[in-house]
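What you see is the complex with one protein chain gone and the rest in place.
Let's look at chain A:
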Amino acid sequence: MSGQSPYVKVLDIEQTLAELQAMVDQLQQERSDLEIALTTAIEHGDAIESQLEMANRQLQSEVRERLAVERQLRDLVTTITQKSRDLEVVLQTITEHSDQIDLQWLGRYIEAEHTARIDSLTGLANRRKLDETIDSEWARARRSRQSLAMLVCDVDYFKNYNDLYGHQHGDLCLQQLAAILTAALRRDGDLAARYGGEEFVIVLPNTDACGARQLAEGLQEALRRAAIPHEASPYWQLTMSIGVAACIPDGSDPGTLFAEADRLLYLAKQRGRNQIALT
């Protein structure tokens, strides 16, 4: 190399310079490209960051809205649940209240039904209950071909009793008599009723004339033992006349049995009172 001519050396230097220049140009180009790429990347990053930030803000806003809606929904569910519970309790309250009121009305109805069929003075069945019982027992006895008996009882000289002792004592006397009648009945189906005034009726299902007479005799005996004073009577104590009738019903008119017992009562009265007249 040291042996080369200066001309050649210059050529080499020029060539080297040219190569260096080319390299510098290439490096400048690459640097420029890198600058552009870097700028592009930075700008792109900024855009992405801005976009992400916007998206983030939007998401946060949506999250806040959703949380608010969720709270509202939770409140709504709580309110609805409370109202639902309230409605259930109100419904149960109204239902149970209605049941209670129904029972109250039923009680009053039963009481009224009972009162409507009871004689208020004596506590015996009244005329309405008597009529219903006669009708039903007549029909039953007719169906089953069984005997039905009836006693019609009337206190002897009761007007005189009231005149002598006063109506208050008269009422007490009727109550005592009612107690005697009630005590004499032993079967559930038997019925003692106040027909009116001092007249009483006893209905005896499935009883023939003999059985009815025994009951009538027992009543008179019980009354004699009670010895209720009656100074305005020839017997000096309260007595009773009784008409006793019995039959196996074959007609449709239940009144026939009462008519017969009443006729016999009239007969007992005619015969001097304090006695029993039988079919």
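Quick notes
Keep this in mind: a contact is a pair of C-beta atoms (placed from the backbone, for glycine too) under 8 Å apart; a residue touches a chain by one contact, two chains touch by 3 or more; residues count from 1.
The rule we apply is simple: contacts and distances are computed from a predicted model.
Set against the options "Probable sugar-binding periplasmic protein", "Phosphonate ABC transporter, permease protein PhnE", "Fatty acid desaturase" or "STAS domain-containing protein", the UniProt name belonging to the omitted chain is "STAS domain-containing protein". For the chain left out of this panel, the touching residue among A:39, A:104 or A:214 is A:104.
The chain that is not drawn here is touched, among residues A:23, A:89 or A:121, by A:89. On the side of chain A, touch with the chain left out of the figure occurs at residues 86, 89-90, 92-94, 96-98, 100-101, 103-104.
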